[in-house]
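Written below as structure tokens is the structure these notes are about.
Here is subunit A:
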Amino acid sequence: GSDETKETETGTEPATGSDAAEQGTAQLTGSVAGDGSSTVAPITEGLVEEYAAAQPDVQVSVGVSGTGGGFEKFIAGETDFSNASRPIKEEEAAKLKEAGIDYTEFQIAFDGLTVVVNPENDWATELTVDQLKQLWIEDGTTKKWSDIDPSWPDEEVVFYSPGTDSGTYDYFDEVILDGADLVKNATLSEDDNVLVQGVAGDKNAIGFFGYAYYTENQDKLTAVSVDGVAPTNETIESGEYTPLSRPLFVYAKNSALQENEAFYDFMKFTLENAGSMAEAVGYVKLPDELYQEGLTTLEGLK
Partner candidate 1 sequence: MASQGLGREHSVQDLIAKSRDKKGKRFVEKLMPIVLVTIALISVLTTVGILFTLIFETFEFFQRVSITDYLFGTEWLPFSGSEPLFGVLPLVLGTLKIAVIAACVAVPLGIAAAIYLSEYATDKTRRIIKPVLEVLAGVPTIVYGFFALTFVTPMLQELIPSLKIFNALSPGIVVGIMILPMIASLSEDAMSSVPNSIREGALALGATKLEVSLKVVLPAALSGIIASVVLAVSRAIGETMIVSLAGGATPTFDLNVTGSIQTMTAYIVQVSSGDAGYGTTIYYSIYAVGFTLFIFTLIMNLLAQYISKRFREEY
Partner candidate 2 sequence: MVELKNKMTNNENHINKSSSQFAGETNNATDKNSVFLTKNFNLWYGDHHALKDINLDIKENEVTAIIGPSGCGKSTYIKALNRMVELVPIVKTNGEINYRGRNILDSSYEVEELRTRVGMVFQKPNPFPKSIYDNIAYGPRIHGIKNKKILDEIVEKSLRGAAIWDEVKDRLNQNAYGLSGGQQQRICIARCLAIEPDVILMDEPTSALDPISTLKVEELVQELKDNYSIIIVTHNMQQAARISDKTAFFLNGEVVEFDNTDKIFSTPRDQRTEDYISGRFG
């Protein structure tokens, strides 16, 4: 009894506009299962929370197994959708085909990959892509700041990077490392908070991670401008902040969209609200046209 009251209460506090209320025409039941990237998770969680207010009888559950783990479950047919912080890989696409699963890719937000340094670091607040390459690519030497620019301190650089297995790393690899190996003595962690701690605690540290982690910790970190552009909502949305901004994806199973009305409804809700939700949790929304495009595609799949 009291439980339900509580849920309604949560629902009556719309955080992202009034779309939820408009949705609530037909009461649906059913269940929707998703899994995937932990980067996308905060957006999804917000959406699930709001959606529960609009459609309390639809059970949406989302796991956080990482992009790869999510795809594994998607391929095994255990989920209706999969969150990803990178585009699907060839192997994964092939496995999906093998398993007879048709899917559709939707972009839901941008993440700006943010390079950060310690606030005490006043020399390397602006870097070029080339300098980033120089810093991060393993070349067998021990890197000092002065190797990049002789006027910088003659001290060893301390590197913090997301785990080599994360979507963030994949993306960094793609645009900066270009297939070369990351510096070997970098400290890697799956937990971005740990990276925040590491960089915040060491004057010679440099690291990178998702934009959301930077916005939550602005007081402890300095964001590096890349090729003269600082990562902000505007520069990321407009595409100025290149090459380090990346889209975040949701992959939906086509058959589920057709058979499971609740899932279709949830996806529609997602595309309608993803932009505002992304902003609310520290990401950057896509240009509105892209959401519109997504909705059109979705309708076509019904």
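In picking the candidates, the idea was that all candidates are chains of the complex that A comes from, given by their letters.
Descriptive notes on the structure:
In the analysis below, contacts are C-beta pairs under 8 Å (C-beta built on N, C-alpha and C of every residue); 3 or more make two chains touch, one makes a residue touch a chain; residues count from 1.
Note that the structure is a prediction, hence the values are computed from the model and not measured.
This complex places subunit A in touch with one candidate out of 1 or 2, and it is 1. The touching residues of subunit A, counted against candidate 1 in their complex, run 37-38, 64-69, 71-72, 75, 84-86, 89, 91-92, 94-95, 163-167, 169-170, 173, 177, 179-181, 185-191, 194, 197-198, 201.
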